[in-house]
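This report concerns only the one structure given below.
What you see is the complex with one protein chain gone and the rest in place.
Right, subunit A next:
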């Protein structure tokens, strides 16, 4: 089953002669259970691709579908709902709220789905257990190491059971050991069935993952495991 489909996606910033096209007629599909890396030098368009794949931005032309729903024409509120339900984000700089416990931070991942607080906290505890930080639920980000913070962020990203986990340079702010721990966590989650997309410029990380999509100048230069066009095609 294809969870994210990009079909003929172009993203252009600005208009007229100054217009900058960052993505060129891009086709990409993410299958359920995929564990993939999006790599490329800076300026290759991988951040923009992440925006589009993460329903944070709409393409200029083309179609994007999440679990079969076409989001191209969705309202901002509907797009927010897609993010709330289908997507989980892990950021390079963690973006946890200071002064709030790991548990509260993770529970925030459920806030915008209208899940009530006791249920949020219960599920946050489960998610922390999954990332191996159940014992540190009461600690604030300043009391946690960088690696632990990123694992809390991962717990926040998956607490609502998203279809896809999107990670933007998840090890970029971590030392070697902590970074490896986060990647090990991704491996485990993947073995449990999670769909994970890691955006990175680090070829070494990309090499670990089963599927690698290389970007260059706004196009997919190489895909080690392309989704067959039939499954990514537009069905109306």
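Here is the rule we use: a residue touches a chain if its C-beta (ideal position, glycine included) is under 8 Å from a C-beta of that chain, and two chains touch if they have at least 3 such contacts; residues count from 1.
Note that in this section contacts and distances are computed from a predicted model.
Enquirer: UniProt name of the unshown chain, from "RNA polymerase sigma24 factor", "Glycine cleavage system protein T", "ABC transporter permease" or "Tat pathway signal sequence domain protein"?
Expert: "ABC transporter permease"
Enquirer: Consider the whole complex, including the chain that is not shown, and state which of A:23, A:50, A:124 or A:220 touches that chain.
Expert: Spelled out, the listed residue whose C-beta touches the missing chain is A:50.
Enquirer: Touching the absent chain: which residues on subunit A qualify?
Expert: 1, 31-35, 47, 50-51, 54, 56-57, 67, 76-77, 80-81, 83-87, 89, 91-93, 95, 97-100, 108-109, 111-117, 119, 126, 130, 156, 158, 160-163, 168, 189-195, 210-211, 224-225, 231
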